[in-house]
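Only one protein chain is missing; all other protein chains are in place.
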Amino acid sequence: MDFIYLLFILALSVFLGFVIISRVPPLLHTPLMSEANAISGITLIGALIAAGSETDHTFTVILATAAVAFTTYNVVGGYFITEKMLKMFKKKGQ
Amino acid sequence: MDFIYLLFILALSVFLGFVIISRVPPLLHTPLMSEANAISGITLIGALIAAGSETDHTFTVILATAAVAFTTYNVVGGYFITEKMLKMFKKKGQ
Amino acid sequence: MDIAIFINFIYIISCVLFAFGLKMLGSPVTARKGNILSMSGMLLAVVVTLLSREVISFQWVALGVVMGGAAGLFTATRAKMTQMPETIALLHGFGGLGSMLVDWHAYHVHPTNSLIVSIPIYLSIFIGGVTFTGSCIAWGKLSERLPGKSIKFPGMQFVNIAVLGALLVLGFIFLSDPLHHYPIFLAIVVLSLIMGVLLVIPIGGADMPVVISVLNSYAGLVACTTGFVIHNTVLIVVGALVGANGIILSIIMCKAMNRSLANVLFGGFAPTVKAKAAGEKKEAKSMSVEDAFLVLEAAKSVVIVPGYGLAVAQAQHAVRELSELLEKNGAEVRFAIHPVAGRMPGHMNVLLAEANISYDQLYEMDVINPTMDTVDVAIVIGANDVVNPAARSDKSSPIYGMPIIDVDKAKTVFVLKRSMATGFAGVENELFYNENTAMIFGDAKQTLQSLVSEFKASAAA
Partner (left out) sequence: MDIAIFINFIYIISCVLFAFGLKMLGSPVTARKGNILSMSGMLLAVVVTLLSREVISFQWVALGVVMGGAAGLFTATRAKMTQMPETIALLHGFGGLGSMLVDWHAYHVHPTNSLIVSIPIYLSIFIGGVTFTGSCIAWGKLSERLPGKSIKFPGMQFVNIAVLGALLVLGFIFLSDPLHHYPIFLAIVVLSLIMGVLLVIPIGGADMPVVISVLNSYAGLVACTTGFVIHNTVLIVVGALVGANGIILSIIMCKAMNRSLANVLFGGFAPTVKAKAAGEKKEAKSMSVEDAFLVLEAAKSVVIVPGYGLAVAQAQHAVRELSELLEKNGAEVRFAIHPVAGRMPGHMNVLLAEANISYDQLYEMDVINPTMDTVDVAIVIGANDVVNPAARSDKSSPIYGMPIIDVDKAKTVFVLKRSMATGFAGVENELFYNENTAMIFGDAKQTLQSLVSEFKASAAA
């Protein structure tokens, strides 16, 4: 049954994604892309569990640590670039 | 864990509901209300399982059959009234 | 594949269809298709449910479906467009009752001490009961089978608090040991039903639309909690969608009336009918149908503002005839629809659609207001509060701050009503005394029909 619940969650999220994203105006499409890029680094969570459960085996330690580093890079870089762009959007007089 | 998956599904659906419904224009608020009314009769599904698993016990048979009847009433009445309203909305020349 | 997995897979499809259906209600072009998608989702869900292992006999299912289906069809075909509010209330009520019975059945057949199941059971019974009797009272008030006025009795507040308190206390006792508290369960059922009555009778008939939409969100809640009881995902998804719907519509209505939800549900809205400075009272101008016709014949741009009174007078067909004649005469005719005009949100649109008025002639308040000063004649038909300029200017008025349709900015305003009486909010309307306003007294339908015959006579001549 777990699997079917996950599918349910997937279906709802896809729908939600389409409804939300289709409302973002072209004005913000570049920040939108980099925001989506940042959150796609959510696999960091999986990497954390992998790296945190490691103790001895060299090869898997390397795999897991690299996974943490790369996904963190994705998340941190993505969020800060988005922030950098968004803070430039100003209305007259702001 | 089942419970937490159900909560997850609940949270996503509430969000989805708010996003979708807030986009329906006032023009269609009455049909929207009756559509929501119709689908709220979805507990019919629970009623069906209840009534379908019954064989002998008089009291529970009455409970379950009444549940099926009332929720079906809600679903059928709701959908047909929505349909009745919506088919009146016409643009010039249609 | 396991049949349970298959069923749940189809449930996912149903949910997507329901969500799509609601989304397609976002435009009148796709709305009907949306309703059909939603119906197919329901049909799918019902059919696969019957395939599930728990379902072993069909006679009771068939009996229930046939009875309920026939009654539903009967109600739907008989209901007139003006009766939508009460019809929806009625359907709601029975939906709530049905859900309550599902939970009762679940409790009766598989009582359990697990809180994860018995808390939702308690909530379903409570909210389901309130939904059922509350909707019935709303139905009675809206269909005028019960007096529309707010009904209160001395000490009512204490009774309310006592019942609510009892429900909470009994709830705790019940949850402490659900397996052995059937009598307490029954007491909760009864008290919930009483609670529904107590909550709705003190609310005035004109506030029923808000009540319906609150009950709508309750119906959603019950579907959700029932979903947790019988572990069914579709119920949870649909319940959440419906709940969101009810909350959003209630908020929209309250905003348009400039009141808080708490005020509507518990306040009982005491109108302060203080005709301020009655001494300097001006006379309202009254105009005959003949004179009005002459003005309308010359108008190039006309805005029609329908209100609750138009629905009461059932004048929707007459107004369509008039609008067609005006257009034939070369005028541009637009309808300005206030969000709380009529008996429920969007009701005015349905009534005008029924009279075959194209929906692109119907404009929202915010769209039409900026263009109001270019309008030659604004015809206010059975509306009052929604065109009261005091909402803009008079801070002491109880409707101050409510958004209104600025008809007073049009060159000429005609007000079609039967008397100088106030509207639902019980507030005097300065508009009637303005220089550019003319009252045309009489039943809206009759006045409109007279105007129509004037036009026809002049065309024939």
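A, B and C are the chain letters, set down in written order, and residue numbers restart from 1 in every chain.
Definition applied: a contact is a pair of C-beta atoms (placed from the backbone, for glycine too) under 8 Å apart; a residue touches a chain by one contact, two chains touch by 3 or more.
Just so it is clear, the model here is predicted, and its values are computed rather than measured.
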In the full complex, displayed partners of the excluded chain: A, B
On chain B, residues whose C-beta touches the chain left out of the figure: 1, 3-5, 7-8, 11-12, 15, 19
Absent-chain interface as seen on chain A, which is shown: 2-3, 6, 9-10, 13-14, 16-18, 20-55, 59-61, 63-92, 94
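Basically, only the chains that are shown with their structure count from here on.
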Intercentroid distance (Cα basis), chain C paired with chain A, Å: 42
Inter-centroid spacing, chain C versus chain B (mean Cα positions, whole Å): 17
Of all residues in chain A, the ones touching two or more other chains: 1, 5, 8, 12, 15, 19
Residues of chain C engaged with two or more neighbouring chains: 15, 19, 23, 233, 237
